[in-house]
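Below you'll find the structure I mean.
Of the protein chains in this complex, all but one are displayed in their positions.
Labels for the chains are A, B, C and D, by order of writing; each one numbers its residues from 1.
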Amino acid sequence: MLSQLPQPLVTQPSTWIALAPVVILATTAFLLFIADSIDPKGSNNGPLAAFSLVGILGTLGVTVWYFFAGVGQPEGLSLLADQVVVDGMSLFFTFVVTSVAALVVVGSYDYLHDQPHQGEFYSLIVLATTGMALMANANSLITAFIAIELASLSSFALVAFLKHNRGSVEAGLKYFLIGALSSAILVYGISLVYATTGSLQLDAVAAGVAETDNVGLLGVGVLMIVGGVAYKTASVPFHFWAPEAYEGAPAPVSAFLSSASKAAGFVIAFRVFVEAFPLDVVVALGIDWVLIFQVLAVVTMIVGNFAAAMQENVKRMLAYSSVGHAGYVLIGLAALGGGQDSLVMGAAMMHLLVYGFMNTGAFLFVALAEYRGIGRTFEDYNGMWRQAPIASVAMTVFLFSLAGLPIGGGFLSKYVLFTAAVGAGVWWLAAVGALTSALSLFYYSRLVKAIWIEDPIREFDVARQPVGLYVAIIAAGLMTVALLPAFPVVDLAQTAAASLLA
Amino acid sequence: MLIETLIAVTFVAALAVFITPEAYAPQVAFALSLLPLVGSLYMWTGFDASGNALLEGSTVAFETQTQWIGFEPYAINWHVGLDGVSFPLLVLTTVLVPLAIMSAWTPITERVSQFYGLILFMEASLIGVFTALDFFVWFVFWEAVLIPMYLLIGVWGGPRRKYAAIKFFVYTNVASLVMFIGFIALVFGLGDSVTSFGMPEITQALHDGELGGFAGLTSDALALAAFIAIFFGFAVKVPIFPVHTWLPDAHVEAPTPVSVLLAGVLLKMGTYALLRFNFTMLYDVAATLAIPIAALGVFSVIYGAMLALAQQDLKRIVAYSSISSMGYVILGLVAFTVYGIGGATFQMVAHGLISGLMFMAVGVIYNATHTRMVGDISGIADRMPITVGILIAAAFGYMGLPLMAGFAGEFMIFLGAFQSTVLPSAPIFTAIAMFGIVIVAGYLLFAMQRTLFGQFRLETDYEVTRAPLHDVAPLFVLIGLIILLGVDPDIFFTMIQDAVDPIVELGGDA
Amino acid sequence: MIAPTQLLVPVEWYLVLSAGVFCIGLFGVLTRRNALMFLISVELMLNAANINFVAFSLQWGNLTGQTFALFVMALAAAEVAIGIGIILVLYRNFRGIDVTEATTMRW
Amino acid sequence: MSTWIAVGALAVVGVAIPLGMMAVSALLRPTVPEQGKSSIYESGEIPTGTTRIRFNIQYYMVALLFLVFDIETIFIFPWVLIYSDAVAQVGLLHALGPMLVFIAVLVAALIWAWRTGVVQWIKSPEATKRSRLQ
């Protein structure tokens, strides 16, 4: 009956050592949960935040160590019956996700100081991070889906965390509704892929795709998976949740979702489409997903940036701009097959890394504003520098870097992305990207103008100094700037991408 | 490592000033701004460049080159160095910034440390612009200049400062983007013949005819398209008609010290870049397009002068006259003669000093009277004789009075343009441009006469009196420098000529 | 572990069934304004996928599909748990569970 | 396949018998409409208010908790099925360890629910007062 029981992969120590980043995160979340059970009513903001931070930084450290020790490079380590893989790309994205999470946790410390349920908050943040790290490691559609859901479900709760705040609840509802819908679509797409290929492990799917005779069904399945990915990365046309969710959610959560969650969505997209639906095979079948992503990329860039330009609300502007940035990163998929594959994908990964810092920083600045009780519109940010000069400098760096001015890493990553697209022969993608970047400068500089140039419309009393928020913002700012001279790490991203594509 | 040190010191100085308490910031900023000045003067003693940094067979002073980002297909190197074209502009920057800082002591009363911090940050970036020999490094600094300037105009400017700041920002950024795309297209067109964004390497490859087609364009069309894109990008900065409209607004709204730097240094970024990119790298395209470029230049001369004639605001007059002066520079560049290009380069420095002086003097008057309208401040010469005297001297410098720097620059440009073999019917262009001098003389004299002399009628609730020493001191320094350069242009012209000769050899017989 | 089985019903029928269920769910999602109905519709869509998984698991003779179906069930439950929680706080804040009524933010 | 046919047959019979009883009853029983007969029963009093009352929130809480736990048990069943064979094949640690972790997570969730009062039937203020008096 059980003659071919798989070997006990689950309990081999080496498996868990290779998966240490995910394991550490999961353990941290679990211990936070236990800690919260021990003292559910107490306010242990400091210790809880510190413990989360330790866990996340530990993961970060292990990830960096593995990356430079060459774990899973160039050949990925397939573990747990090939359900997960540890390779350069997974470590790279784990790094992105955990660094964002670290910033967010530090920033949340102040944001949460008078909120109940702090333990749950940190636990959920770490749990969502676990999910995202697992997404980076997913090597089968099962693992991918479970990891997506782990990240999503935690995120739903986090968005609706302020349960007496109508905005937060509404945001949580909309995020949840569209999330549930898109995960249903995603899982149905996966089921169709399974129907045609008989497998869910990515390599095996690729083998099955090559042999399938039911192309129509497979095509629908791929399209649905694109939809699921588009939701997770907040790409048009599944972006409707993003402005609502980001605007209503507590600002650190918005930072977390718009940076880490997006990056994790993209790693799934990269791995699934490159590994499971190899271009040379599927294009011959008529399922040209690159074409889909090209359309998505153009539409996402245009819609995101134009919508952002029309916002009066800062958080909403950032939300739409994050949609626009999803469009830039989509170039990493849309320009595949042009002979520059590892370059474009590496560039997209690099952009996600830089974006992780600058966008998180920008949202944390919004968190600072919310913390100070400043309103939501551009006018409310007038004269913000008086209250937080250093943070305002950092915010200026974030905004200009997001726009692609050479003051932070955003410039170089956009440059590499666009030139790689040009090199891959899709110069029109780069052209749209460059033009929308120019447009983005308009609305980003509007906020800079409000912060530095306009006179404040009212005075605020500065009561409590949010040390954690400041630390997080400054750290993000330093990283954004440091990524300009330290951009050579782009090579690492390209190596990782190349090993995936090989 | 001297250049890196210079940039780093300036940058650190900016940070230090940024966190200095408001009360000490002006003095601290001035003291710290002397450091780069001292540094650049020290570098002068060891300046050993010969030839043009972009062309083969030259010695580049203080050159350092290390790999920064090695990604495919084009590496980005940290490559800086100085030659005869860039060094005078570096000195100009380091000289003008301390003077501008001192001239800001009176007008700037709010957010003082931020103001000086931004000025120093801008200085660091400007040093980078004039020293970078790698396109990417250069572009990073080029863009980094914009941000402090945007804030400087937007925060400390006049009543319509926000409009002016946004306009400045949008114009220059769109221009940068177009230029950037044009240049990148050019590099892609070069294909495998270059491995990095090093400007000398690209120049060399272009001159070797390595340019291939790209994105459906033939190599000639690509060169032309890239030239136009790059030219457009820099033309906004210079500015040249018809993309000059940001300049009057920016100048009028900017506080005096910022105007000084804007006219004195930032405009020179445009002409410097034109010289480097359009007239050195793509000299053959520039030669083909000589007539339209010269026409634009000459038209800018006349147009700027005519507009200046119609202005009531002293600052606006100076601003439009800057457009006019920059027209000369374009004419000089396109002439492709030693005196033309060399004179244009010299004129950059000269105009930097003179327009800086004019703005500063106007600023001193404005500090005292809080108006710049020509009619309002008639008779100010009675109250502020020294300032007015210097202003008149500067105006004469503008008009090209011999023994002042302006004369040397303009004279050389006319000489060079007249002799030009590249530019067809060069004498006609030269003649029209020289007619611009007459208009300049006309509007300046007219303005001076209306402004400075006659009965002092301005009604104020305070005594308009002599300016404080720290307002006037920079004026003296500047007028001294202008006269010094006018008397002995060889201070800079020798090294300029050294760097310009190879360009002329390239394009002179084209 | 299971050998490919000759199904009693041709596998295409399962596909048609699951597509039908999926479309019913999708229709519900698009037309219902009640958050709970929305949830139920989404559950239908998930179960449509499960039908595919289980049917094709037999068809292909591997357990992958069935395993995934188990996971989908568990995740659907977790999703509902979160969803009900959010709908509860929605009710408390907006006195109703009509999804189109929560419009504090501009759409 | 007859297995499922048989189950289906019992389902048919299981529905048919009650339906038959209903049919028989429908034939037998009288219908005498009378005022007040059909009013709902509230201990003989005239009914007050609506039936759609707001009831204890704990019902929801418990339902949510159940939803998660019940579904988790579907992961236990495959495991217990193969457990004996698995122990024989791969050893006790490898067969038991993962499930211990799984159950530990579940139990932790239960403890959390316990501690945060999800399974604490909220008492009315009156009841709390009374219990303090005792």
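By our rule, a residue touches a chain if its C-beta (ideal position, glycine included) is under 8 Å from a C-beta of that chain, and two chains touch if they have at least 3 such contacts.
Definition applied: contacts and distances are computed from a predicted model.
Set against the options "Cytochrome c oxidase subunit II", "Glutamate mutase epsilon subunit", "Complex I subunit 1 family protein" or "Cation:proton antiporter", the UniProt name belonging to the omitted chain is "Complex I subunit 1 family protein". Although one chain is not shown, part of chain D still touches it, namely residues 2-15, 17-19, 21-22, 24-26, 28-32, 37-43, 51, 53, 55, 58-59, 62-63, 65-66, 69-70, 73, 76-77, 80-85, 87-88, 91-92, 95-96, 99-100, 103, 106-107, 110, 113-114, 119, 121, 123.
Here is the rule we go by: only the chains that are shown with their structure count from here on.
The most central chain, judged by C-alpha centres against the centre of all protein C-alpha atoms, is A.
Here the CA centre of chain A is 39 Å from the CA centre of chain D. Taking each chain's centre as the mean of its C-alpha atoms, chain C lies 21 Å from chain D.
Shared interface positions of chain D, defined as residues touching 2 or more other chains, are absent.
Residues of chain B in contact with two or more other chains: none.
Those residues of chain B that touch chain A in the shared complex are 18, 68-73, 114, 139-140, 143-144, 146-147, 150-151, 154-155, 161-162, 165-166, 169-170, 173-174, 177, 181, 184, 188, 215.
Within the complex formed with chain A, the residues of chain D that make contact are 82, 85-86, 89-91, 93-95, 97-98, 105, 108-109, 111-112, 114-117. Remark: chain A residues 1-2, 5, 7-8, 10-11, 30, 33-34, 36-38, 40 touch chain D in the complex.
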